[in-house]
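If you scroll down you'll find the structure; I have some questions about it.
Note that one protein chain is taken out, while the other chains of the complex remain in position.
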């Protein structure tokens, strides 16, 4: 399962794209990321599934595009 | 007493500046103008005394600058 | 930036405000690195139809001495009411064709919080209180006197 990381989070992971073990739902992915990168706990991270912000818990299908994002800073 | 007229009002008077008889107060000037130019009755005219909008009735002194104005259209 | 607040301004200018003038104004603020947010209002002359005839231009006249005093008063009021770095107002006199710009209001501040409110306040004050008049001239040369209405 490919997961994208941006901005400050890519600095923590050392890469803008990681291959993580499949985990079925976005809640599980969230847990997995925080276990693997405990520094992200203070970053109020958000997930995007197929380029849309995840609200609640969502199922992950094969081929879905997943992204982990720090608070935005546009403007 | 010199009185200035602008925009649509100068069209009614035919001049941007008229010499009117002294009349002591702005209320009296207002009456005088409407008597002389009854067409201004529908124009919701305002007076300015020394370049400030007249609110209420004010005394007119020798040398004061008086102006009669139609609704504004700036912008 | 206090100097920007107190230096005398002449708001009224002959003819339309050009887009190049707007960009020069923007560029001149790049040295003011305490500014984080600008809001600009531009009033553009519309080709409205008056009795079936399109408006080709507005011809503006003013009571210039009182108009400049009112612009100053409005500026002071905006600085008192909002936390602004600087503000600039330019208004046309004379002929401004449909599609051209007759009013340019430029408000700058550290944060975006109040720039929209301040800019809107300025535009409403200008339309309500500054002695400016405009003839809407239609294609056959006839004209109608414009009148501002409150929003």
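Just so it is clear, A, B and C label the chains in written order, and each chain counts residues from 1 on its own.
Just so it is clear, a residue touches a chain if its C-beta (ideal position, glycine included) is under 8 Å from a C-beta of that chain, and two chains touch if they have at least 3 such contacts.
Note that the structure is predicted; figures quoted are calculated from it, not measured.
Counted over the whole complex, the shown chains touched by the missing one are A, C. Contact with the undisplayed chain is limited, among C:12, C:35 or C:87, to C:35. With the whole complex as reference, residues 4, 6-8, 48, 51-53, 67, 69-75 of chain A touch the missing chain.
In the full complex, chain C contacts the hidden chain through residues 19-20, 22-24, 26-27, 29-47, 98-101, 110, 112-113, 115-117, 119-120, 123, 151.
Going forward, only the chains that are shown with their structure count from here on.
If you average the Cα atoms of chain A and of chain B, the two centres end up 71 Å apart.
One simple way to say how far apart two chains are is to compare their mean CA positions; for chain B and chain C this gives 26 Å. Centroids built from CA atoms put chain C at 48 Å from chain A. Within chain C, no positions touching two or more other chains are listed.
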